[in-house]
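All protein chains but one are shown in place.
Let's turn to subunit A:
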Amino acid sequence: MEKKKLKNVFVEGAISSEFIGNSIAKHQTKTSIGAHNIFLGQVRADEIEGKIITAIDYTAYEEMANQKFHEIREATFEKFDLTCMHIYHSLGKVNAGEICLFVFVSSPRRRVVFEALEYVVEAIKADVPVFGKEVFEDQTHQWKQNT
């Protein structure tokens, strides 16, 4: 069986507000849409045992992760009446306060996008092999784990 070329969800470094703004603007031509919903994951400057997290350095098993993103996308379109969906995740270093995950769902009606967005974000957190090294101010680190 020929393997379908998968979309690459990953972007190097933080996701900029310009990129997010442009992504919204591109949907002005899709006039069947009546509701967008957006999730932005931001790196938190947690304090752990007196040390502050300054950045997360993301790595991934990229081939499997893109396959999982694809499966999540297919399952979400199956479950919800969406017009379109976009997912972007950072790789490499993202500083505290910067955006590391951008999920964008659109539909003719609002109720669908509220449910669909939560479904997509929870699936990403649970199923996609992405790893995060939480770097402290003194350059020591610990490994992030989703709960």
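Following the convention adopted for this analysis, a residue touches a chain if its C-beta (ideal position, glycine included) is under 8 Å from a C-beta of that chain, and two chains touch if they have at least 3 such contacts; residues count from 1.
Keep this in mind: contacts and distances are computed from a predicted model.
Trainee: From the list "Carbohydrate ABC transporter membrane protein 2, CUT1 family", "Molybdopterin synthase sulfur carrier subunit", "Multiple sugar transport system permease protein" or "Extracellular solute-binding protein", give the UniProt name belonging to the chain omitted from this structure.
Mentor: Its UniProt record gives the name "Molybdopterin synthase sulfur carrier subunit".
Trainee: Which listed residue, A:55, A:85, A:117 or A:130, touches the chain dropped from view?
Mentor: Per the contact definition at the top, the residue touching the missing chain is A:130.
Trainee: Can you list where subunit A touches the absent chain?
Mentor: For subunit A, the residues touching the absent chain are 41, 58-61, 63-65, 67, 89, 100-101, 121, 124-133, 143-146.
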